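Note that one protein chain of the assembly has been removed; the remaining protein chains are unaltered in position.
Moving on, here comes subunit A:
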Amino acid sequence: MYETSYHRPTSLSEAEALMGADVDAKFLAGGQTLLPTMKQRLAAPSALIDLRHLPELKGISVEGDTLVIGAATPHAAVQTSAEVKRTIPAIAKLAGLTGDPHVRHLGTIGGSVANNDPAADYPSAVLGLGATIHTNRRTIAAEDYFQGMFTTALEDGEIIVKIAFPIPLAANYEKFRHPASRYAMAGAFVAKTTGGVRVAVTGAAQGGVFRATAFEDALGADFRPEALDGLSVDADDMLSDIHGDSAYRANLVKVMVKRSVAGLL
């Protein structure tokens, strides 16, 4: 790791001011991606501005038909939250499948969504439920937020404050883990909502998280795994590497969506 400075602001405005004063600083929201990257000397921010202690970013609450999770909430807190388990247990399940206990106690939902790793779990829940991202500047719909692998609508200095998830009728998440890293090779978040079935897939595609609209249509008409027989996602859009080619990943997407659906029957 290169030498760097560490800041621990106690308010959103202090964090904004620190970032405004140092263009080479980076926000730290758990550091489960950033810190290993820095240890490998692949990133060299001049300073780290830790967001995990901002009161504005904390807390889990149910507001009407919406579950609101503060951006600085660690995965373990989501996994064990009574509110989450009561309203959208699929999110608690997803959080419990992320990383290992160490990662789950340090990594945060805001950090995961801001980084938008194509193999991260949370983006599938955000897109699969049509959540809203609340930042220090505005609100962003999930559809507009994810813009491809490691790319989001966030502007420089913009901080995710909380994420509001509409509570669905039912939802489920099934994940196929990468054998080595245990990130998602294919993670399928399936939600039954009053507006129809939504299917969001992470881990598999070159463009990061995406909605499998053909699957959504089929499941909207017939919510059974068999409804997907004969359908497929385009293998050309999938990732291909030494752990699995695009045809394998396309297969995994379908299998994970089917299993996610089966879990809701």
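The working rule: a contact is a pair of C-beta atoms (placed from the backbone, for glycine too) under 8 Å apart; a residue touches a chain by one contact, two chains touch by 3 or more; residues count from 1.
We take it that contacts and distances are computed from a predicted model.
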Name of the absent chain as recorded in UniProt (options "Xanthine dehydrogenase family protein molybdopterin-binding subunit", "SPW_0924 family protein", "Integral membrane protein" or "Metallophosphoesterase"): "Xanthine dehydrogenase family protein molybdopterin-binding subunit"
Which residue of A:11, A:61, A:181 or A:213 touches the chain not shown here: A:181
Interface with the undisplayed chain - residues on subunit A: 1-3, 40-41, 176, 179-181, 242-245, 247-248, 251-252, 255
